[in-house]
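See structure below.
Heads up, one of the protein chains got dropped from this complex, but the rest are sitting where they should.
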Amino acid sequence: MSAFISNLPGKVTSLFAFTENPHLNGGQKLASKYFTVAMVLFLAQLLFGLLAAIQFIWPGFLFGWLDFSVNRMIHTNAMVVWLLYGFIGSVYWFLEEESGTEIAGLKFGVIGFYVLTIAVTLVVLVYLLIQTGPGKDASIWFINEGREYIEAPRWADIGIVVVMLIFFYNVAATFAKGRWSGVSGVLTLDLVALAGLYTAGMFYLTNITADQYWWWWVIHLWVEATWEVLVGCIMAWSLMHLLGARRKIVQTWLYIEVALMFGSGILGLGHHYFWIGTPDYWFSIGGFFSALEPIPLVAMVVHSVYDAGVHKFKATNHPAMAWIIAHTFGNFIGAGVWGFMQTLPQINLYTHGTQWSASHGHIAFFGAYATINIAFFYLAVQKWRGNVWMSGDLSDNGWKWKWSIALLNLGVLGMTVALLIAGYEQAFIERAMQGSTWNAYFAAQSHPWFREAMVWRTLFGLVTIGGLGLLIWDLLTIGKDEKRPALVLTDRE
Amino acid sequence: MSHQPPNWASEARWKKIAIWVTAGSFVLLIFLTFDTLSKTSVGGERVRAYSVINQEIDYRFDAQKNRYMPVIGKEAPLFGKVVTEAEAEQLVTLGKKTVQSKNCMNCHTLLGNGAYYAPDLTKSWLDPNWINPENRENLMLAFLKDPVGNARANASGRVMPNLGITDEEAHGIVAFLKWMSAIDTNGFPNNFKTINAKD
Partner (left out) sequence: MIEPVALNDFFITFMSAALIILFGAAYAGFYAWSKLRGKPKLMAWAILCYAALAGATFLLAQATHLNGEWRILVGLMLVGYLMAPMGIWKLCVGSHDD
């Protein structure tokens, strides 16, 4: 037993020995570790989502063993964590190239990766095996904090902050040692905000109104502000490599995006403060910023048309480019259309806390974040193979990436529409007609529209899982036998 | 390289705009946060003192405000015992901690936030499902301690699992739910007919 434990660190690190790849620099080797775990967690997200979806159809399924609450918690937590792993990995990936020097504390970065991964594993094991605890502080510290999306117990919160500080040190110190740029400046400041906001979710309050007030600081200001900007930085770097876009132009647009995102997103927080006990001036603030939030999103269509006209989509990596296009559409539909349909308080009174939110959540998270991570995985795998050709005419006609992008998008869109129908019915019957009592709730949950929607959601969930299976297969094999070097692009302007 | 972009489209200009917009929004948010937290502190008009559990609570339409409002009525002590503010806080805190430890929010919603597999708990203290106010507390305690045994048939077929909630914790949860039902949620949920409004 003791021999097993003393051998454990070696065994764990040997799992990631494959990341020693001669084509990669130190940061990229570390990034590959993050990407690997991200894909595992992506798969976990979908599998636990499937279990939860099945429970909507057969409530007896795994009842008392893995209840809906456990499956749903792992479903959403795995999503948050795999997206973060993807973001951290992407930043480590381009850190050395962007700064022009080696990472300041790569050793700490590697240790941080293992600490974080072991912590995530322990948290999931406790979720699965212990699940709940007595109503004491100890449960909140060691089992489950019981607050949606940030259920991780407090010890893990502190661990996450420590690892984020290591990450932040590596980013800031590496840029300070090498060179700063517009992208790195925005990135560094955004990481300060991102880590700082997490601490807003790290204390206990009995006053549930204040509790949810701060909880939304973490959730909204991550997802609708700092994550958006982080992705903007990753996107800026990717576009310079993918399309050969010029730095000055990319950075100007990064600043424009920061102004628009933070200008509408920070006070857009108000649309979460309609019904939690907060004063009713939030109606005006939330309504105002929510109505204006889609305007930049819509106006950016102009930029896409302009870029398409100038670049004609000549790209060094077709799968990555296709996923970036999927990101543009997904973000527009998910955040724009699905967000705005239910955001004004006059209608949100009925849609708040129904399957409407689940519908919006599925398309918005996928469109805004999953797509960008997948695009980056393709950029990474191209370099991994020795910077090989990944534009048109791939060896097997690129059927795997084409089918996986089609299935993943179809699957998520199908789930979203199914949940939309369920949400519409729920808002109508439970909320508006029957006044939100428990009987009203169950009446709406048993309506044929709702039941059928849950079946369709599960079927489209299976399509999504099929798409992910193909994606994993493709990432493991694409470019393996490719001999041609990657297309070289220079900005012709 | 032809010429520089005009000033209003330059990188330097937009860097400044980005900084000012972000800082301005954040300063406004901080200001609003101070105001909101002072207006939602326990014991105020919006979030009542914990000892509100000593009183009757209802939820009715307010014609002047054009929305539903919590209504605090005559003395109606929970579990038949008037408690002090400190005792009430202790009880509600136990309830809130239990609600977190038992992961209630990953099936239920509270104030509309959480998961959508089980009913919203915002006004569950007032739900007509508890039949009449006299027996409500006992029904709630029994249900929390053995949700499988006390499951009421519903067409969805969903049942709350047994979570090992103790008698003490169940009392805390009921106190927490009663206290939460008195929070002024700006009229959410709308058109909710309480246990008192049957006739």
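Read from first to last, the chains carry the letters A and B; within each, the first residue is number 1.
In the analysis below, a residue touches a chain if its C-beta (ideal position, glycine included) is under 8 Å from a C-beta of that chain, and two chains touch if they have at least 3 such contacts.
Treat the numbers as computed from the prediction; the structure is a model and nothing was measured.
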Touching residue (missing chain; options A:Val337, A:Val417, A:Leu462 or A:Leu487):
A:Val337
With respect to the chain omitted from the figure, which of A:Phe16, A:Phe108 or A:Trp253 is a touching residue?
A:Trp253
Out of A:Leu51, A:Ala432 or A:Leu459, point to the residue that touches the absent chain in the complete complex.
A:Ala432
Which is it among A:Val12, A:Leu125 or A:Val310 that touches the chain not included here?
A:Val310
Where A:Leu15, A:Ile111, A:Val192 or A:Val298 are the choices, the one touching the absent chain is A:Val298
In terms of residues, what is the contact footprint of the unshown chain on chain B?
2-6, 8-10, 65-67, 187, 190
When the complex is taken as a whole, what residues of chain A touch the one chain not shown?
249, 252-253, 256, 280, 283-284, 287-288, 291-292, 294-303, 305-306, 309-310, 332, 336-337, 340-342, 344-347, 349-350, 424, 427-428, 432-433, 493
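The criterion applied here is as follows: only the chains that are shown with their structure count from here on.
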List the centre-to-centre spacing of chain A and chain B in whole Å, with centres computed as mean CA coordinates.
28
Looking at the complex, which residues from chain A come into contact with chain B?
52, 55-56, 58-60, 63-64, 67-70, 72-73, 131-137, 139-140, 143-148, 151, 182, 186, 204, 206-210, 212-213, 215, 248, 251-252, 255-256, 258-259, 262-263, 266-267, 269, 273-280, 282-283, 285, 349-350, 352-355, 357-358, 426, 431-432, 435-439, 441-443, 445-446
In their shared complex, chain A is touched by residues of chain B numbered 5, 9-11, 14-15, 17-18, 21-22, 25-26, 28-29, 32-33, 35-37, 39-42, 46-47, 50, 89, 92-107, 109-117, 119-120, 123-124, 127-129, 154-159, 161-164, 166, 169, 172, 180, 183-193
